[in-house]
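A quick write-up on the structure given underneath.
Some chains omitted; the rest stay in position.
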Amino acid sequence: MQFGSDNQTGASRRVLDMMEKASSGHARGYGADEWTQAGVEALRTLFACDLEAFFVTTGTAANSLALSCLAQPWQAVLCHHQAHIFLDESTAPELFTGGARLVPVSRGDGKITARHLEEYFRCAGDDVPHNALAGALSLTQSSEIGLVYTPGEVADLCGAAHGRGLKVHMDGARFANAVASLGCSPADLTWKAGVDVLCLGATKCGALAAEAVVFFDRELAATFAHRRKRAGHLLSKGRFLASQFLGWLRDDHWLELASHANRCASELALELSAIPGVDVVWPVQASEIFVVMPKATVSALRQAGAEFSEWYASALPPGFELRDDQAFIRLVTSFVTEEDHIWQFVSLARESLGIAAA
Amino acid sequence: MQFGSDNQTGASRRVLDMMEKASSGHARGYGADEWTQAGVEALRTLFACDLEAFFVTTGTAANSLALSCLAQPWQAVLCHHQAHIFLDESTAPELFTGGARLVPVSRGDGKITARHLEEYFRCAGDDVPHNALAGALSLTQSSEIGLVYTPGEVADLCGAAHGRGLKVHMDGARFANAVASLGCSPADLTWKAGVDVLCLGATKCGALAAEAVVFFDRELAATFAHRRKRAGHLLSKGRFLASQFLGWLRDDHWLELASHANRCASELALELSAIPGVDVVWPVQASEIFVVMPKATVSALRQAGAEFSEWYASALPPGFELRDDQAFIRLVTSFVTEEDHIWQFVSLARESLGIAAA
């Protein structure tokens, strides 16, 4: 019963096969090879635009390098209070941007809204060089609490941000899950809605270690090659990154993988929410489920081998008061989640609560 | 009617005289001179302990250099949401610490309390190296909204911080005002209450440009000399900094200067709060007064030559709703504030509101 994280999975067969294929023979180093070129072209096709893209191995690297192209060292980056860049990537954004500041604006809400930005700007000073002005907005799609922003919501936020001179970054570690959930095109969800840079993550959804930093505004990419190199993120054998993307994107494989994860999450959430004493506290729109349940149930599940994480209290919905006998947990499904494990998990939860099977 | 900022004043005569005296003859460079040694000794006497101290020219340098000795680049510094280091010093803390992160914890309240720290720790993750753990707590004394922390409050906060392994920094840009307000000893308000490093500002209260970084925990000072030098803050003619402190501290001159400012602030606040339509929104405990008044009154005052600043909406007390016809302003008194200006300001305010003189 693996619901700990989608990064605890291996790689999809197709991704591995493509990587292996890429391993034969010689190729030019440092991304000057044909695989890398093909990888970038695949992204251009996918997003139907003349983007610029670069491959790196981790989401932290992708996000921080991208942000360093959007915000000056004396600026701020607005983000959600649960943003991965804010909570889970140490101070990587500060290192790569040369000291720009992350400022959460979401005040406990599930998603950032234009109202949050208005409120931020109403209160923030604009007295340079004293105040650190906002230089970028960072959205996460799907979000760290399992919500998705619709193309319309993204467009509203980008409009509000651009109107203030901010650039927009999208952390797409689970972008595949968002696209699969919304059923819209990758283009609709990004550059057509105003996103300037997307960090498209394949790692959590079938790749081994492959993220693409996709610049829809190509001018913003001007210094990226320098920044990637001096951060040690330019692989000499670049084809190993690009080939993962080629295997992942071909024939909509990435969406199949993401859809499976989403479907499992929906099922699991549906079942859990039917159990008295168990609360699914945020809508489940992608592959993450946030649940409040008795601590005793958590213990019973762990005892039975279930893997999942207790989560940040700050991720509870506004006003939600956790009782002393309750735990707040996160469950994540993935491209390899097994149906059986869902039923097993739900049964165990019911059983621990003394509730008959549905 | 100068209520814009205490940094718009010149220097006290006694400070200038001492500086001039220090100018005669040769002296060893880079702080190896006798004036600097005497300046450090004067601080040891003032605080009645064997501290280590360094002089710099600005509060931003003092604060950021001090913080860089307390927090690792992958750690966080907890502070008030109105902290000068957070709002008014660009991203200097990030530059000097190598990328540590400022995290406000005060949630709209006037001062940081132990409860804020508890709440922070309840929500913050402790999963290293992913989460940026708190490495230091920064207090401002007197605070950016004109409040003072009592020795007991400081002790409580230091206790809570040290219990979690945090070091405590005190931004004392207006420390003189706090001591004058509380009537306690400098030692009681700092190391005896647990403060590890104090940035003692003389600039706002009579000096030209002189701040001392005072390490009560001398081990924390181990790298300071390197940090100051590579930040360009080691003056070759160090005696010019130390002499300012010598002139400022001698015969309690600093407290006289601060007391004058505090007294003026009390009077001004008392008079203003007696005017219907004018709200003094925070207790006035040092030299700053935060006032909500009709925009029309603000205009009339400005017209008459009064100087003051409109202030961050985020500094309003929690729940306070500013009406569209109201402005939120800050008034600061100083060691040279003239009584006449206080009465003139109050009269003009009354007049603009059509209220007879008191």
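By letter and in written order, the chains are A and B; residue numbering begins at 1 in each of them.
By our rule, a residue touches a chain if its C-beta (ideal position, glycine included) is under 8 Å from a C-beta of that chain, and two chains touch if they have at least 3 such contacts.
In this text the structure is predicted, and so the values were computed from the model without any measurement.
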Completion exercise
Here 2 chains sit in place, yet the whole complex recorded in the file consists of a number of copies equal to 4
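Everything that follows uses one rule, which is that only the chains that are shown with their structure count from here on.
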Fill in the blank from the handout: CA centroids of subunit A and subunit B: separation to the nearest Å works out as 40
Fill in the blank from the handout: Per the touch rule above, subunit B residues touching subunit A in the complex are 73-75, 87-91, 94-95, 98-102, 122-125, 129-132, 312-314
